[in-house]
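This report refers to the structure that appears directly beneath it.
The chains shown are only part of the set, and none of them has been moved.
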Amino acid sequence: MDLKEISKIINSDFDGISFNITKMNTLRDASKSEISFVANSKYIKEIESSNAGAIIVDKQTKEFVPNGCVALVVDNPYLEMATLSKYFAPPIEDDSLAEPVIGEGSSVSPKAEIAKGAVIGKNCTIMAHVYIGANAVVGDNTVIYPSVTIYRDCKVGSDCIIHANTTIGSDGFGFATNKLGEHRKIYQNGNVVVEDNVEIGSSTTIDRAVFGTTLIKYGVRIDNLVQVGHNCIIGEHSVLVAQSGISGSTTMGRNVVMGGQSATAGHLSIAPFTTMAARSGVTKSISQSGMTFAGFPLMEHKLWLKLQGKIARLIKQ
Amino acid sequence: MDLKEISKIINSDFDGISFNITKMNTLRDASKSEISFVANSKYIKEIESSNAGAIIVDKQTKEFVPNGCVALVVDNPYLEMATLSKYFAPPIEDDSLAEPVIGEGSSVSPKAEIAKGAVIGKNCTIMAHVYIGANAVVGDNTVIYPSVTIYRDCKVGSDCIIHANTTIGSDGFGFATNKLGEHRKIYQNGNVVVEDNVEIGSSTTIDRAVFGTTLIKYGVRIDNLVQVGHNCIIGEHSVLVAQSGISGSTTMGRNVVMGGQSATAGHLSIAPFTTMAARSGVTKSISQSGMTFAGFPLMEHKLWLKLQGKIARLIKQ
């Protein structure tokens, strides 16, 4: 999309030499042909090292944008980023893509729907009422149970099992809110990648990234009714027990265990080999690996046990 | 249904002049041709102002039923209301209805099922494995992702997005229990109305009303795995984060935010612009607007923070 056209869509003045913008991205990941935005002053320090070709900013932030990068000035960069995101959203389905490819030995139910551009590996079982979206990829030997939906551009590895009614790649919960309290959708133009040897239970939901990828790494085990927000990274062999919820952009190392009905806030980092007891509520990052936590707010499991003793005595007083 | 016939179904004596009853309804909303019930003495005061043509009551309550309204006396009005509800339940599908109407520019997957009597607006995308029930209505420009089920008589507005595996209009959780502890289903003969410009995540469940309507108002944003009980009203631009649960008959004003895994009890009223932190448990109505709460039981968020400090000190003692 032409930069000049973008400036019109978001009502920003621009009279420089236009060029083609291929994508929206974070400051960190954007390349010369991509556009980014600064909606929070804490990201100003990332502007300098960004390779973005253009950045949507407010008046105050403009001065931090270096030469060689176009600053598009607007009143509310977050809201205009949302406006623009719609224009970069690919169509839900695309008839111009190639016919889907089904690998040798794979069984695909005639009642499944495989969209154009999708590629299914060898020896897979794709059951009735499954939907696999445009350009989605499934590896070899993977079993996908009925009514699983995999949105466009998502990838599921080899030797995976996805149980019934699970959704991979639905839109992350993103919107910008104006002064009137009205929400404008931030189109979620990233994807989900599920690596090899992952099993995912039934009615679990894994949201696609706003930019980039929501990543479920090798060997992970996810139970039923689990929510994984956009842009999360779940480390190798981690275990998410039923009804747990991982908020957006949280990253966990390998072999993290999230107990049943536990949850994390967003944008956290959780060290490898951390165990969260059932119902834990994680509000801060965990940097030391190998520890066990419980409670909400979170505390070391042994402290939580001690607290329960104190509370028991409090009741008796 | 003939009132005389109704009296036989619920084993109540009736020898007045019979007339046709079109519907069951609440005391408040029932009209002359409708039947209501009193199952709890706190509703006795609503009898006087009710326009119901007939009311199912117990012996003690009979005297409060005014002239011109038929009192059908039974031992257990709640149980008999349940008995009767079955007779007012419409068939799940109805071949006598008109062929479904699909608006211009709409794309409906051949693997979707649109029941008779349904009406789909213009420029919609109805994907594979979607089910849209009898007499259901979908507005213009709405996208319905795979395996979404919309039950009969429900309405979804224009410019909505409903993500995969979500259910709109399943039966509310209603039953009457007899002295032996056995449950009798209360058929949920109301519907769900989702107004315009609403986005709903994946694997979310919104139950139809027992009578009347479960209402999701303009501009609401609902995340994944959220439960909305029967007869709830969710105010304009409200936000329900993943895994939150709203119990039946709770009403919220505009721009209420329910954090992740938060919940409300039933029959509450929550003031506009209220924010509930993640995991909040709301057990009482909130009348003052614009406040922020946390915890279970619920308290002001700043009190909750203070409490956490006290608990931290308690642990150290």
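As written, the chain order gives the labels A and B, with residue 1 at the start of each chain.
Note that a residue touches a chain if its C-beta (ideal position, glycine included) is under 8 Å from a C-beta of that chain, and two chains touch if they have at least 3 such contacts.
Keep in mind that what you see is a predicted model, and the values were worked out from it rather than measured.
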item	value
Full count of same-sequence chains in the assembly - 2 placed in this view	3
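The rule is simple: only the chains that are shown with their structure count from here on.
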item	value
Mean-CA-position distance for chain B and chain A (Å)	31
Residues of chain B touching chain A in the complex	109, 111, 125, 127-129, 143, 145-147, 161, 163-165, 199, 201-203, 219, 221, 223-225, 237, 239, 241-243, 254-255, 260-261, 273, 278-279, 308, 311, 314-315, 317
Complex contacts: residues of chain A adjacent to chain B	92-93, 111, 113, 129, 131, 147, 149, 151, 165-167, 170-171, 173, 175, 177, 181-183, 185, 203-205, 207, 225, 227, 229, 243, 245, 247, 261, 263, 265, 281, 296-297, 299, 303, 306-307, 310
